[in-house]
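Removed: one protein chain of the complex. Kept in place: all other protein chains.
On to chain A.
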Amino acid sequence: MPKNDKQDGYYKEDILKVGFDLEEKNRSGSYLQIDHSVLAEKSNLEDIEILNTVDALKKYDWLKDYWWKAVSPDKDEYTKEVDINQNYGYFIHVKPGAKVEFPIQSCLFVSKESTHQNVHNIIIVEEGAEVHVITGCSALHGVNNAFHIGVSEMYIKKGAKLTFTMIHLWGPEIFVRPRTGVIIEENGIYISNYICMNPVKDLQMSPVTYCGKNATALYQTVLYASEDSKMDVGSVIYLNGENSKTEVVSRTVARDDSEATVRGTIIGKNKKIKGHLECRGLMLSDNAIIHAIPELRAETADADLSHEAAVGKISEEEIEYLMSRGLNKEEAASVIVRGFLNIDIKDLPKQLEEEIQKKIDISMAGI
């Protein structure tokens, strides 16, 4: 792991909060990038290769077959910026058939004022392999006016499984534009967990997933919008292959003057496809906005697509039920919000789980 006395320590606490463990306890490998510098790119297993994408492109000629293939560089001004002016990003390659027990961790960290961090990430999970990647993106407390643009291309080969857990912990002055494309081959499984609990100036992303035959894509998203945050988060899933399926679940809490737009789009194109969107929002302020936009598009008669969306406040009846068991009003509200945001994420590092709980407790004060 990085040894740099000058830097040592100042980011440690912040990256721990997004699940990055410098001791690498129960991790299969690590990638750490601060601003434009790669501080760690290390695998603990033979079956996994972890590099920065600049070096990986030099090392492997075949990688160009994956470069800008799941996301187009011409998608928008942000992908264009990454194409022209890239600052590394991770390359994670899992060999065929490898069942990786412990998660791989990655952290992309912004530490300097006015930084533009433009990363391009590639994950390739070869046939029959299984892996969990936990990636935390964060900024040093107090950093202003910074940009993070992250292009991520993920390739899940036949019968492979990728669980991708992303935690965003930015700051009220950070501008964030992830651009993600996921291609799932036959019988492949993609599970995405996304958690964003802290204020962010402006975050907008809508990862696009392309499902092959019998492929499965599951999305779970937890958003806690506070202060002046602007979050616009969605997922677009193309059910291209026969018998492919998806489930998209999101929980959004909005308070203060925040604005959260939660989108979900399922496009069914082949026989026996099945998709469901579930979008629930909890309003904690009159000045906040939750805008839920679930969309379904069937291009085949053999489609089974559905959605449910509900936005509301904490019910007085639920609060009083908990009060009649001895909690005060504030404690009751906090327990309810915690329950609301409680989605089951397997293999979530304990520190991360505690961090999320702590976050809810702190942010519920005064509601």
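What we mean here is this: contacts are C-beta pairs under 8 Å (C-beta built on N, C-alpha and C of every residue); 3 or more make two chains touch, one makes a residue touch a chain; residues count from 1.
By our rule, contacts and distances are computed from a predicted model.
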Have a look at "Electron transfer flavoprotein subunit alpha", "A-type ATP synthase subunit D", "Phosphate transport system permease protein PstA" or "ABC transporter ATP-binding protein" and point out the UniProt protein name belonging to the hidden chain. "ABC transporter ATP-binding protein"
Absent-chain contact - pick from A:Lys112, A:His141, A:Lys313 or A:Lys329: A:Lys329
Chain not shown: contacting residue from A:Glu23, A:Asp286 or A:Glu316: A:Glu316
Residues from chain A at the interface with the omitted partner, ascending: 315-318, 320-329, 332, 335-336, 338-342
